[in-house]
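Mind having a look at this structure? Questions to follow.
With one protein chain held back, the other chains of the complex are shown just where they sit.
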Amino acid sequence: MYSEKVMDHFSNPRNVGEIADASGVGEVGNAKCGDIMKIYLQIEDNIIKDVKFKTFGCGAAIATSSIATEMIKGKTVEEALELTNKAVVEALDGLPPAKIHCSVLAEEAVKAAIEDYMKKQGKEVKTSEYVGHEPNEEECCSKCERKCH
Amino acid sequence: MYSEKVMDHFSNPRNVGEIADASGVGEVGNAKCGDIMKIYLQIEDNIIKDVKFKTFGCGAAIATSSIATEMIKGKTVEEALELTNKAVVEALDGLPPAKIHCSVLAEEAVKAAIEDYMKKQGKEVKTSEYVGHEPNEEECCSKCERKCH
Amino acid sequence: MNGTRAIYMDHAATTYTKSEVLEEMLPFFKENFGNPSSIHKFGRDALKHVDIARVRVAKALGAEPSEIYFTAGGSEADNWAIKGAAYANKSKGNHIITTNFEHHALLHTCEYLEKEGFEVTYLPVDEHGLVSIEDVRNAITEKTILISIMYANNEIGTIQPIAEIGKLARDKGIYFHTDAVQAVGSVKIDVKEQNIDMLSLSAHKFYGPKGIGVLYVRKGIKLINFVHGGAQERGRRAGTENVPGIVGLGKAIELATENLEEQSKRLMNLRDRLINGVMEKIPYTRLNGHPVKRLPGNVNFSFQFIEGEALLLNLDMKGIAGSSGSACTSGSLDPSHVLLAIGLPHEIAHGSLRLTLGAVNTEEDIDYVLEVLPEIVYKLRQMSPLYEKVKGGNTNV
Partner (left out) sequence: MNGTRAIYMDHAATTYTKSEVLEEMLPFFKENFGNPSSIHKFGRDALKHVDIARVRVAKALGAEPSEIYFTAGGSEADNWAIKGAAYANKSKGNHIITTNFEHHALLHTCEYLEKEGFEVTYLPVDEHGLVSIEDVRNAITEKTILISIMYANNEIGTIQPIAEIGKLARDKGIYFHTDAVQAVGSVKIDVKEQNIDMLSLSAHKFYGPKGIGVLYVRKGIKLINFVHGGAQERGRRAGTENVPGIVGLGKAIELATENLEEQSKRLMNLRDRLINGVMEKIPYTRLNGHPVKRLPGNVNFSFQFIEGEALLLNLDMKGIAGSSGSACTSGSLDPSHVLLAIGLPHEIAHGSLRLTLGAVNTEEDIDYVLEVLPEIVYKLRQMSPLYEKVKGGNTNV
């Protein structure tokens, strides 16, 4: 069901952890729906020097968190804002349809962390302008309602 | 599905044939329903000296005809009139429920032949008084209507 | 049976499971026994092979794998197709068209729906068992939501003009289902070319295992579920997948379609040898079904003046396994509804014999039947009060 890439990132997740005095922290999702992602950024000179994550969620949630952190590490803030859920899915060699929402969460977690950083910097950014994912039926709330059939 | 007794009488039916100048002939059943039994009696001094049958019908129809002829051969007319379908079934070590009607036909064929003999003798006999079988749902007409379920 | 002969000529009732098929199935009982819904390795392995089978079925029918749904056999597939389409589309209409000589899985389902307020037209067939396109066209009303006509008849083997009926239905925007239980593995099928919306099949008719079948459902067809429950089969047919059965079905359909032309030519030769021999040797005999548009392995005769069961039992004692009417009625007392539908009088319908040839049959088998059958018919006729009335004459009907 999962690609080898997903299994690799799931079983050896990169960048797990916290950053003590993070430049920005973003948390998305909720426990009721079964996934929460929290991303910590350390930004210097507009460059993402370090990034860590903590995730409560399924295999895909962990794998997307892991690969998303890798994809933005060393990038500028603006480059990181360009990250889309589609890019995450591609980097993982695909995800099962029911798990696409995890890639959306990963994208949103990165943006939330950057937003937090921006705010701390006194800049105002509507990261939602950058949100690259298409409206998705599998969003959390509908998801929690889904029945087994 | 059939007992050994049935298979024996079916594969080696006793008394198949006709009697040229029979004392009495009885035919029951109809082709539409898939079975016809015709019984020929040669009666001397009130004793059934010889009996033959011809049957169009299933294995049970042939076997019940065969055993019925054996059961009445050498008997008096009155004894033969006592033949019941139940006795036929027992003599064959049983019949499947759907085939019980064949034993009824055999009983009726014997009685019809005796009735014919009586008539020729100028005696009037209501053989139906002797008919020993119980009313049966599997009678021909309902039978032909039966559906495959 | 007595003696050592065992000649099986009842392939339309069921077939043995081929060795190659059984071999592919075996690992899924004890080793790869996982539930395909489980996410662990046992489950994923099973799921993979279910999907391989699905692809094989799709290929054999010219369908997409996503259009294949596994069921417990032909009867369930028929029930699902008819009830599922009827209830899903009852806002559009309540009228169903079928024929009067379908398999009971179709007929009894339709009778049930009649009690539930649906209207069903049972089209007649001609003396060879063919339905007329004109009749189908004329039966269509504004309320018609479904046409279901069997691909090939199980008793007399007649093959219907499926592509034409499919085109007619498609043009009118009416769903078209075909019960192809007897056709799959014997006739080339392409659901796209033939405009088939739904199709039923059953593995045990083409050397696969019993208890497993398929309903093909074209993408976009509205159908309510029949077996409700778990999310198996993309949420459309509940129940833990019969993995060995599915794997066997996949292999069997692949084998059957690979060898289709060759095998069907071989069977046609045997069939025609049997037909010609019997017609020559046994008077008062009728060949039921279409002379040409018939299944390669199907032979069906009516022998006047005798009754089918007695015939079958005699054949059985000689080691020949045949049937009289459909398997489901062959223990019963009714004349076959199929033979009545093609216009046979009851008394002639009672004397029918179906011999259906398959992979195991040889020319020697045919010759043996041609040796034994005339004697048996003769013996039973000698015993028959109907024959006595005829005497002489020698016309085949």
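Think of it as A, B and C in the order they're written, each chain with its own count starting at 1.
The definition used in the following text is that contacts are C-beta pairs under 8 Å (C-beta built on N, C-alpha and C of every residue); 3 or more make two chains touch, one makes a residue touch a chain.
All values reported here derive from a predicted model rather than from experimental measurement.
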item	value
Residue of C:T158, C:Q232 or C:Q304 touching the missing chain in the full complex	C:Q232
Per the touch definition above, residue among C:H103, C:H337 or C:R381 touching the missing chain	C:H103
Residue touching the undisplayed chain, where the options are C:A81, C:L215, C:L312 or C:L373	C:L312
Chain not shown: contacting residue from C:P209, C:G250 or C:P374	C:P209
Interface residues of chain A (partner: the chain not displayed)	1-2, 7, 10-11, 13, 16, 18, 27, 31-38, 54-59, 61-62, 98, 101, 143-144, 146-149
Those residues of chain C which, in the complete complex, touch the missing chain	1, 6, 8, 10, 13-17, 19, 22, 29-31, 33-35, 37-43, 71-76, 78-79, 103-106, 108-109, 111-112, 202, 204, 209-212, 225-232, 238-245, 309, 312-313, 315-316, 320-323, 326-332
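Everything below uses one rule, namely that only the chains that are shown with their structure count from here on.
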item	value
Chain A and chain C, separation of their C-alpha mean positions in angstrom	55
Chain B and chain C: spacing of chain centres that average the CA atoms, whole Å	39
Intercentroid distance (Cα basis), chain B paired with chain A, Å	88
